[in-house]
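Removed: one protein chain of the complex. Kept in place: all other protein chains.
As written, the chains take the letters A and B, and residue 1 is the first residue of each chain.
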Amino acid sequence: MSNRVAAPPRSLFARLRLRERIRDRDTAIYGLLLLVALVFPAISLYTSDGSTYLIAVAGHAGTYVLLAIGLNVVVGFAGLLDLGYAAFFAIGAYTYALFASQQLLASPIHHAYHFPFWLMMFVGLIIAASAGAILGFPTLRLRGDYLAIVTLGFGEIVPQVFQNFDQWTGGINAIGGIDQPTLPAWVTGPWAGADSISIVAPFSFSFDPIAYYVLIFILVSVAIVLVNNLQRSRLGRAWMAIREDEVAAAAMGINTVTTKLLAFGIGASFSGFAGAYYGASFGLVSPDDFLFIVSITVLVMIVLGGMGSIPGVIVGAITVYFILNWFLPLLPPAVQSLASSIGLGSLNARSGDWPGLGNETQNVTLLLFGLILVSMMLVRPQGLFPSRVREQELKHATGQEDEAAIEQAHA
Amino acid sequence: MTFTDYGFYVLCGTAIVLLATQAVLDPRTFFQVLDFGIADGAIYALVALGYTMVYGIIELINFAHGDIFTLSAVIGSAILGFFTVSENTFSLTEFVTLLLVFPVVMLMIGGINVTIERVAYRPLRNAPRLAPLITAIGMSFIVEGVMYLWHGSAIIHFPDLLPHGPGFQTYIGGVFFTFKDIFVIVAAVILVSLLAVFINASKLGKAMRATAQDRDAAQLMGIDINRTISATFFIGAVLAAAGGIIYGLYFNNLDYHLGFSVGLIAFTAAVFGGIGNIPGAALGGLLIGLVKAFSDNYVGSRWTHIIVFSILIAVLVFRPTGLLGMRVPEK
Partner (left out) sequence: MTDNLDDNILVLNNVTKRFGGLVAVDDVSLSIKRGEIFALIGPNGAGKTTLFNNVTGLFKPTSGHVILNGKDITGSKPHEVARLGIARTFQNIRLFDYMTCLDNVRVGRHVRMHSKLWDGLFKLPAERREEARVTEEAMELLRFVGIARQAHQYARNLPYGQQRRLEIARALATEPKLLLLDEPAAGFTPQEKVELMALVRKILDRGVTVWLIEHDMKVVMGISERIVVLDHGEKIAEGPPEEVRTDPRVIEAYLGKSA
């Protein structure tokens, strides 16, 4: 005690004990993410002369971060392979789109509803979770891989259903003019194109990327806190136990069916929630937005990021989203200008069979994405920032053959 | 008999009653659709076999398999492009070229699939289970990407080589049969029979079955696991390649993205028959072909996708191991 009195007064910086805290890898990633998320909009505005394009991309990436965090509960925590995650995303998005636009005016009930976004976000969540429960209840008894196939089937059915019931959903024509979120008041300023900093009341999000960016930042932050809590709770441990050994988990008194159902339902509710946000932020919802490729993309995000590790899947989601929606689309013009600047500008022109460098780059993007996936997976099979569990698993796997022999000897 | 068994029989019974009604009301249409469904199903069966064999041996959903199927049709069409084949007459030239194209493409595709396994799946055999699934998805994009680079998103024409037109079609009881239908069905039956003989009688076939049962035990018995797995990928691809060329000859049109939907449905067929079960995959493919044909005709093609996958879910709920799958107690 006397030591403390004698010690010199410590600075605020020292009292944060950053050096000790950052020794933990996850904390470091969270800290870095937080820093980037806060600084990114300012830098992006500054470097691109006030263009909010990148902020919009980042805002949409946030939707996928939500999806990845949710799917991680199902796949990473509970070990259930879900290949139809986009179905719940569709359910959330359509729930909001139908009840917050003019769409139902043309439907057989001839009445348009405009429920507020803040309410419908949770309605979307509940409906998606219920759909998850209804699908999960009869199928979660099945052996692991069959669940994957059932979810795959469900993921194929749902968007098609939304497409086919076109008198309600507009089918392939999509639902447009979806209500944007509004707030009683909001701060606006030069960054959003206004002349000066002022308070707008009431405030509509309209198409202001910064407002959406702030909103999704808050939603993702809340989601991270909640899922972190879950992981370190009774339920989180039960999920892990089921993932490790279902028979032993049941023998310890864990009701495996309801526990898995909870994981499945929570995953679905994240997806439904994200879906409602997606509908509001894009203002347009079409069956094509929820195809199998979306489920696969989210799965790729969490496996690449490191299954089971929340910071890992966030990094994975952001990485994959930016590869798909920023790096690959911008590659052709970048390659063209590079060619011009190093004196190979002639390649840019189309001639005979050669479609021009830009177009050719465009043509290889699919191939390139495949190559990126395969090589990333080969280099880091456990993902970028795996949970410690996965890291261990891989370490042990190398010694597996000897152990099989030992087990044989014991039996 | 358990509740789920009842559910399964009720499901089957309903389907049979509905179809039988149609068969009585309008036998011509019914048998016409049946004919088409069998031909279509035969192609799915060939693709489904590759899924089921790979899954049986390394428990991987090989997402690239459908694209391998498409690639074989694309390569086949390119090779046929070299020869000056005529689409309107079926002479010795066409016959010989076809006879040549089949083995060449089958070997090429077999080699490609073995390479894919070697490069993208084998290094991850001891990795977390989802890692090879992701590389499979990646390989699917790569194969599609190659085809896209080659042909873009345009429709790729496959030469219409099989004899058709008057003389190669007939009406039996008002049902229209073409040589093409017969060709597809006969070719598939021959290939599946060859596979069955191979799996049951050859040493490699036995090694494949043993490895699928218990990889560690098979290894202790002196089976070369890597060679066996390569062989599985090779044979799966050979069947898919045959399926791809047959598809090309039958439908004559395809695009780089075809493998995605065919693969999804063929995989469903494999699950339908009991994943890992070889006769099951053949039966599953056939049934899926029939379901698709009947649904396209009686319900409307935009509902087909929903019907196929609803049946898939119902089958898994009521008969979790598929039609021919054995009930395996959980270890």
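We take it that contacts are C-beta pairs under 8 Å (C-beta built on N, C-alpha and C of every residue); 3 or more make two chains touch, one makes a residue touch a chain.
Here the structure is a predicted model, which means the values were calculated and not measured.
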Listed by label, the shown chains touching the absent chain are A
Of A:47, A:173 or A:233, the residue touching the omitted chain is A:233
Filtering A:147, A:262 or A:366 for touch with the omitted chain leaves A:262
Full-complex touch with the removed chain, picking from A:134, A:194, A:252 or A:338, is A:252
For subunit A, residues touching the missing partner are 226, 229-230, 233-238, 240-241, 244-245, 247-256, 262, 266, 389, 392-393, 396, 407, 410-411
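Throughout what follows, only the chains that are shown with their structure count from here on.
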Per the touch rule, the subunit A residues reaching subunit B in their complex are 75, 81, 138-139, 141-143, 145-146, 148-150, 152-154, 156-157, 160-161, 163-164, 246-247, 292, 296, 299-300, 303-304, 307, 363-374, 377-378, 381-382, 390, 393-394, 397-398, 400-401, 404-405, 408
Within their complex, subunit B touches subunit A through residues 59, 61, 119-120, 123-124, 126-128, 130-131, 133-135, 137-146, 148-149, 152, 216, 219-220, 264, 267-268, 271, 275, 302-303, 305-306, 309-310, 312-313, 316-317, 320, 330
